[in-house]
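One protein chain omitted, others in place.
Here is chain A:
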C-alpha cells in the first residue's frame, strides 16, 4: 500500500514541489497550507508521515507539531520539518516541540525522500 504523506507549507511553490517529488517517489500526498489546516487535514487523512514548514500564518510549525503530539491517535506519526539551513535555534525548537527529524532547505528531492524513508517503515 502506498504511504501517505501530509505536507504543511504556506508556499504554493514548495507545496507543488513536494507534490511532484512525493508523487514521483510513489507516495500518496495530502496537503495543507498552514498549521490550522494541517490539524484539520490530519483528522481526515490519517497520514503515515508529516512534512511541515515552520514559518506559516495562523499556526506555525512549532504549534502544529505540538498539536499533533497531543493528538490521541496521531501523536506517534513521524514529523519531518523543513528548515532553513544553519538555523540551529529553529531546529532545536522544532525538536523540543516533538519533531522527528528535519530536512534542510534548499529543497532537494533526494534528501527529502531519504529522510522520509528514514522515518517510515
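Note that contacts are C-beta pairs under 8 Å (C-beta built on N, C-alpha and C of every residue); 3 or more make two chains touch, one makes a residue touch a chain; residues count from 1.
The definition used in the following text is that contacts and distances are computed from a predicted model.
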Name check vs UniProt for the chain missing from the figure, options "Chemotaxis protein CheA", "Phosphate transport system ATP-binding protein", "2-oxoisovalerate dehydrogenase subunit alpha" or "Amino acid ABC transporter permease", returns "Chemotaxis protein CheA"
For review purposes, identify every residue of chain A that touches the missing chain, sorted by number.
10-14, 16-17, 19-20, 36, 53, 55-59, 62-63, 66-67, 69-70, 75-79, 84-86, 88-89, 91-92, 95-102, 104-107, 118-121
